[in-house]
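Heads up, one of the protein chains got dropped from this complex, but the rest are sitting where they should.
== chain A ==
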């Protein structure tokens, strides 16, 4: 009897470990998250490591509250869903997803796969090399696959998740194609878990649907932050993120800014100074052009 009690104590830890493993949670993180978990510090760009894939399983945001909620960061071997309600918000969702990809490439020299449908390219535009470059994501690391149908997109996505030569896969789907059901989502999640490649399912113009992703984010646009105290300008990209689903803990809402130079996230300041202030004042030595040149005219499309 005594012996069995003794064993039970040992088993308890083992059981916990097993449960954490089954649930795909890092050990020691309970749901709801306990503040006792030390959040990993913001990742600094360091010298490239030899084998990044074995180094760590989490991709921290570098934002304390958010990392804490996620149990340290986004899991690398998992599927994450990023969605935008409308087509026009799709650019914001693309931005957030691209920012995660950019974080993935820090200290990891493997390429990224971006697979998208023709319809998504038509509606939302194609990835623009110079823009990606400014954003902090090296376009040379990207392999872009444009497919005809969502079935093909899912197939390429799944193949990509199996490939150890990739740092991450971004799959972009528009609307609610029938092929992207719970089964397909579960398949992708399992592939990501087994392959160890992070999968980001970017869904444009999509309502919340049940899925097997480890996290699901709703991205809404938010006025950009400032850059170098130039309030009138459009500075760092910012988004309003709703963490709608989180297997590792509670959900929440965050306003994040993206520092494209340092490739890091930061909490956006609550009030945007640019909005509370009008544009720069007119210089005294220059006449107001708009007034002297005539009234404001609306140009219609001709032909």
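In the analysis below, a contact is a pair of C-beta atoms (placed from the backbone, for glycine too) under 8 Å apart; a residue touches a chain by one contact, two chains touch by 3 or more; residues count from 1.
We take it that contacts and distances are computed from a predicted model.
Chemist: According to UniProt, what is the chain that's been left out of this complex called? Choose from "Protein ImuB", "Xanthine dehydrogenase family protein subunit M", "Aspartyl/glutamyl-tRNA(Asn/Gln) amidotransferase subunit B" or "Molybdenum transport system permease".
Modeler: Checked against "Protein ImuB", "Xanthine dehydrogenase family protein subunit M", "Aspartyl/glutamyl-tRNA(Asn/Gln) amidotransferase subunit B" or "Molybdenum transport system permease": the hidden chain maps to "Protein ImuB".
Chemist: With the full complex in mind, choose from A:64, A:85, A:152 or A:244 the residue touching the hidden chain.
Modeler: Per the contact definition at the top, the residue touching the missing chain is A:152.
Chemist: Please pick, from A:15, A:182, A:232 or A:250, the residue that touches the omitted chain in the full complex.
Modeler: A:232
Chemist: Check each of A:216, A:247 or A:260 against the chain that is not shown and name the one that touches it.
Modeler: Considering the complete complex, A:260 is the one touching the chain left out.
Chemist: I'm checking contacts with the chain that's been left out. Which of A:166, A:248 or A:266 qualifies?
Modeler: Reading the full complex, the residue touching the unseen chain is A:166.
Chemist: Provide the residue numbers of chain A that touch the chain removed from this figure.
Modeler: On the chain A side, contact with the omitted chain comes from 50-51, 54, 87-92, 94-96, 98-99, 110-111, 113, 121, 124-135, 139-140, 142-148, 152, 155-156, 159-160, 162-166, 220-224, 227-230, 232-235, 237-240, 258-261, 274-275, 279-283, 285-286, 289-290, 293-294, 296-302.
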